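Only a single protein chain was left out; the remaining protein chains are all shown in position.
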């Protein structure tokens, strides 16, 4: 039985870091360490971004703290020819794909839209603001990849709230009808700005998969190995030409919706605290240490590396120049249309 | 167990007219006859409309032959305070709701949009052309009825193709979240213009209900009693405040998509012939006669009545005057905005 | 006399409508506990309950679509789109139904629907947070479209919009949410369809709406010191458009400059210029000038002020027009 047929939430590492499933996910020590490095860097950079925003160096910033496993585990399951269609909170996934952090953050600095990184270079589409629209793009890309006869697949990230949009349905249905190699990856982080699950949907989002005859699987989104294996299975299914998969990763948005948000208006601190105890980075580190995939020295060196890297990112992003005003009208068309 | 929990297609009368389920659906002889009368009239008027269109008395006309049971059985299950949100092929349902045939047909004559019948008088919204949009209207109406504390419900008709629209999903999800007394009634008639099921969706449309935690039931759409009981159960559920239901009635569009369509371009005659053998009107008549709910004399008198009525409708619709040109600008606003 | 922000004025208008008319409903994304991302619905759910004021799923077409059904059921929906750039999924329901329903039913079913949309730029927002969507609505026959420029008028216009028997698209200039004004909000202002002349001057007529009204006033100030006296008209209502007020002013001044944030082509400036030509041709001493954004998508924050009409752009246009 494939992990995609699981009827329960897929979980390999329990909240306390102990294994509760087959944690031999086919990653060697290097892979396991790489995963950790990505999570640690992402966590650290996210916090730096919050600081940068407070210092006036970034415009509004949407933190992803708590969602590192969901993003890193899924992005790590992809290959270089695959293509990711992110929403607006997937900096961790972007880093895994090799997007340059400074280039990505230019979006949040307000230097340019969508991230001026080259989407082709890393197979990572521009940051997409109108929620759920990117799921359709992913399906279109997947249809194109299939027509090209490649084994590549597309993965779209979207949130629990985004899944209420009509575009979610149109994308899912088209993916199913076209048997497109597409992965619909929902990060269910418990909130859509201030709107809780019971005001957003009535059944698990993964349950919608039945309506498209595609596998729908719920995974512990704070368990990076579980996210990795589930996504990997969906990727393999896509590569085999069997079509799309819907994944619902159960995670939590520890921070506010964005730096402009005041989450105390709508949610209780106890809920946040409870989820802090399920922290994805801590959990994975505990498991890694307990199983001797890493030792304390590795963790420390990882921290040091990360600090140095974040310092470079900070220096980089705070010194990005504003674009020159003539860029304003340069890009709308391949050959600009003269002003009337 | 409620009929809404059925996992198989609900059917009470087999194709040959024999009972295969509990046909005591709580309608007395009068009710059973009334159902038949509605179906017979609808069938006859539909054919008349095809003729009227060929004679140039109507603009494009979308016939519903084959779908009489689906429409009549469902509309018959509603009460006077309920509200129907039709698509564009629901003339049979309109007649059950008491919409005046001539007023309805003014839409097809091109005299006016949407049918100039009073939607409030019969609880039947204007003909709605952009597919699936009316499902959202129905949910809005149902939310309103619930706020008013009434036990009334809304029923939206839509097709198998329409269900691919994002509006289907947004409506279904909102209905579920708001526990709206709404019935989403899909007439799956096998085609969406030229597009067959396998190019339109990948799973039974009723299977989508699981994604909204609402009952989803498939019913033989050519079995009027089955359609009636299923819809009735959904109505009762709605009245009890338990929320929405998705019904998929399996039926068939015997005619072309519309008088402008040439169905021979995309479908085989054998398919049509096979469905003719499942004719809903014949099937119900056979059952009625076999079970002595009616006799031959009733059928004949019904035919005669129908002929007389259709003649009146024909006379009525062909003599409807065109609106005066000053109506062109009269209706856009309660108080017309002067031309600039 | 109290001082209030535009956000507070809008909040007051909603509160008063919810209190005075039991058929009004307020809904949209995050309008509940959060009070909307701009706090326009702050406290309303607590005061009027979860039935009259409610969050919706993220589904803009659905939000607009349920307005239709609610209106048929006799309610007066006041819906919020979270931002201009997220109002587009609702366009189909707005253009296809809300605008057409009354015509479709030959007047039998009207759509007393208000759709509020925080709009326009100037807040260093991300992509899709600085759109000027007015053309889409103004061109759609069957809709009224209003844009307040000040807190008190925001109250007046929203109250009138809610009472209107027809659908009103209410575009709120985000850049002015925290602007303040002294006075008591009242519904007894000019009706929808009537412009306000904020300043009189015989050299040139400045026509604008929303946040740009304030740049026009600043330009008028600057130009006064050069001896150029401008009339400043705040349209308030884009549909109906107060052609009479604009025309009378231009017939007197002979010159007009229209200012808006939307891209130039088929922005409001086009319609206003065309109408001015129609009603004041013989009085025109110079072509009507349009000071607008260029025909490109709204830029990132770094280029926002280069994109939006500046006070200096307006002054230049007036100078060119006056010296034509």
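For reference, chains read A, B and C in written order, and residue numbers begin at 1 within each chain.
As a convention for this text, a residue touches a chain if its C-beta (ideal position, glycine included) is under 8 Å from a C-beta of that chain, and two chains touch if they have at least 3 such contacts.
Bear in mind that the values here come from a model prediction, so they are computed numbers and not experimental data.
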Chains in view that touch the one left out, judged over the entire complex: A, B, C
Hidden partner chain, touching residue among B:53, B:164, B:187 or B:245: B:164
Among C:26, C:95 or C:207, the residue in touch with the chain that has been omitted: C:95
Contact with the hidden chain (one of C:288, C:301 or C:318): C:288
Touch with the omitted chain, as defined above, among A:17, A:119 or A:197: A:119
In chain C, positions touching the absent partner: 61, 85, 88-89, 91-92, 95-96, 99-100, 103-104, 127-128, 135-136, 138-139, 141-142, 239, 241, 262-263, 265-271, 273-274, 277-278, 281, 284, 286-288, 290, 294-297, 299
On chain A, residues whose C-beta touches the chain left out of the figure: 83, 85, 112-114, 116, 118-120, 125-126, 130, 133, 136-145, 147-148, 154, 166-167, 170-171, 173-174, 177, 327, 330-334, 337-338, 340
Where the missing chain touches chain B, by residue: 59-60, 88, 107, 109-114, 129-132, 161-162, 164-167, 192-195, 199-201, 260-261, 265-266, 322-323, 325, 327-329, 331-332, 337, 339-340
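Here is the rule we use: only the chains that are shown with their structure count from here on.
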Farthest-lying chain, centroid of Cα atoms versus that of chain A: B
Inter-centroid spacing, chain B versus chain A (mean Cα positions, whole Å): 44
Where chain A and chain C are represented by their mean Cα positions, the distance between them in whole Å: 37
Rounded Å distance between chain B and chain C, as computed from the means of their C-alpha atoms: 41
Interface hub residues of chain A, defined as touching at least two other chains: 164-167, 199-201
Overlap residues in chain C, where contacts from two or more other chains coincide: 57, 59, 61-62, 89
